[in-house]
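With one protein chain held back, the other chains of the complex are shown just where they sit.
All chains are identified by letter, namely A, B, C, D, E and F, in their written order; residue positions are counted from 1 within each chain.
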Amino acid sequence: MIKPLGDRIVLSIDQPEEEKVGGILIANNAKEKPVTGSVVAVSETGIGDTEAPKSVKVGDKVMFDKYAGSQVTIDGEDYLIVHEKDILGVL
Amino acid sequence: MIKPLGDRIVLSIDQPEEEKVGGILIANNAKEKPVTGSVVAVSETGIGDTEAPKSVKVGDKVMFDKYAGSQVTIDGEDYLIVHEKDILGVL
Amino acid sequence: MIKPLGDRIVLSIDQPEEEKVGGILIANNAKEKPVTGSVVAVSETGIGDTEAPKSVKVGDKVMFDKYAGSQVTIDGEDYLIVHEKDILGVL
Amino acid sequence: MIKPLGDRIVLSIDQPEEEKVGGILIANNAKEKPVTGSVVAVSETGIGDTEAPKSVKVGDKVMFDKYAGSQVTIDGEDYLIVHEKDILGVL
Amino acid sequence: MIKPLGDRIVLSIDQPEEEKVGGILIANNAKEKPVTGSVVAVSETGIGDTEAPKSVKVGDKVMFDKYAGSQVTIDGEDYLIVHEKDILGVL
Amino acid sequence: MIKPLGDRIVLSIDQPEEEKVGGILIANNAKEKPVTGSVVAVSETGIGDTEAPKSVKVGDKVMFDKYAGSQVTIDGEDYLIVHEKDILGVL
Partner (left out) sequence: MIKPLGDRIVLSIDQPEEEKVGGILIANNAKEKPVTGSVVAVSETGIGDTEAPKSVKVGDKVMFDKYAGSQVTIDGEDYLIVHEKDILGVL
């Protein structure tokens, strides 16, 4: 797993749920991007004036701004790396 | 309910009132977006230089900037998450 | 009445005067928006680094930047909520 | 007269001179806006971090940036309200 | 090798892997720019308010923002010079 | 002469030289604006956080950014009023 730096947090993104209608799998409205995820890593290393995050911890389920962060792929899994300030709140 | 972070506040948005004219339901002018709501959660966790809000509390009825905040859906209910500075005043 | 927050001030906007010409009512040049008003409420609650206004008080007649502020309707009356720095001066 | 706030200064703008050519009045090049004026009021009230001006006083003849400030009309006279930093120098 | 200044870090960029399909060499999707690399030099000289980096060291394998940094060629080799804040994390 | 304020400096601009070719006067390439001048006045009055210039004095021949400053006409002479930071160096 990546060790994020500065005020960064690594999230695994919740996939939007699919609905079964008469046995047919229908993905939810594609316009509604997932905005919840789970914290999988938190920076322990502030950079300059930027402190390491203190408001969330690994395992927290969080909401984040739809267009926040950098999408990365690590070991074939997709993650989102966001700044602490992009976390709207803890669920 | 979500626990907002930093200087964020969760609002339930007041629906624009509908008027009945001769028994027919007519929504108000769609151009007039709702700008009042009720505070349902207030951050208790400052981030870096950003302090947790001190000017409003849960239950306050507030006015906010029309285009402020992030719309989120929690447990099927729509909420708006805004920064404290986007709150114009308390009604 | 709304209690403004931060460095905000609530103004009631002076209506542009109408002129009577031979008994006919003629509104002034529509391009000239009103830029004077009366202070009806002043924030008493600073937010973060933003202090509550100290340069004007309720009842002051003020000039403000034409495009400043948020227009709101409270109890059927139109008001303008502006930041203290948008007040040009006191008349 | 208006009492300016913050770092603001009220100027009466010098009119561009007209030239008489063979008795005919010809306005100077309209593209050349007036950039000199006289200080008619100086703020005595700083706002937040903004201090009241100390570099000019009422009666000073000054040069200012062509596109600076807000034009206002007070008692039928046109004035320009500028920030102290928009004053280029004292003549 | 170049000695980077300020908060800069020199990276050698990992080449995107090629896949062999039936003996034919196929470059990966060109749209997916490489976002991992190895630290080959770290500034030891802060500039003004900018401190030298403390969060990574030579040899670290890192992820960085796709569009970050300046591409340079030194002794025929391509490198990327990035600011410490553009490093997402250490792998 | 104008007394500049804040971090301002008044420059008289060097005219681009003309070349004589067989007695015919040819102005240099109009695209090459003059970028050297002489300091004719230096502010002695800082404004707020802005200090009066300390790096140049009247009579210094300086280079400045081509697009810096405000062009003014005083007593029929053209001058350029620039901020100290727009002075590239002293010749």
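Quick notes on this one:
Everything that follows uses one rule, which is that a residue touches a chain if its C-beta (ideal position, glycine included) is under 8 Å from a C-beta of that chain, and two chains touch if they have at least 3 such contacts.
Here the structure is a predicted model, which means the values were calculated and not measured.
Considering the complete assembly, chain F touches the hidden chain via residues 7, 35, 50-51, 53-56, 63, 65-66, 84-85, 87-91. Counting over the whole complex, chain E has residues 2-6, 8, 10, 41, 43, 45, 47-48, 50, 70, 72, 74, 81 touching the chain that is not drawn.
Everything that follows uses one rule, which is that only the chains that are shown with their structure count from here on.
Note on connectivity: the fewest chain-to-chain touch steps from chain A to chain D number 3. Where contacts are defined as at the top, ignoring chain C yields the following touching groups: A, B, E | D, F. Spacing of chain A relative to chain B, judged by their CA centroids, is 24 angstrom. Averaged Cα coordinates give chain C a centre that lies 54 Å from the centre of chain E. Residue numbers of chain E whose C-beta contacts span two or more other chains: none are found.
In terms of inter-chain touching, the protein chains here are arranged end to end in an open line. This structure has the following touching chain pairs: A-B, A-E, B-C, C-D, D-F.
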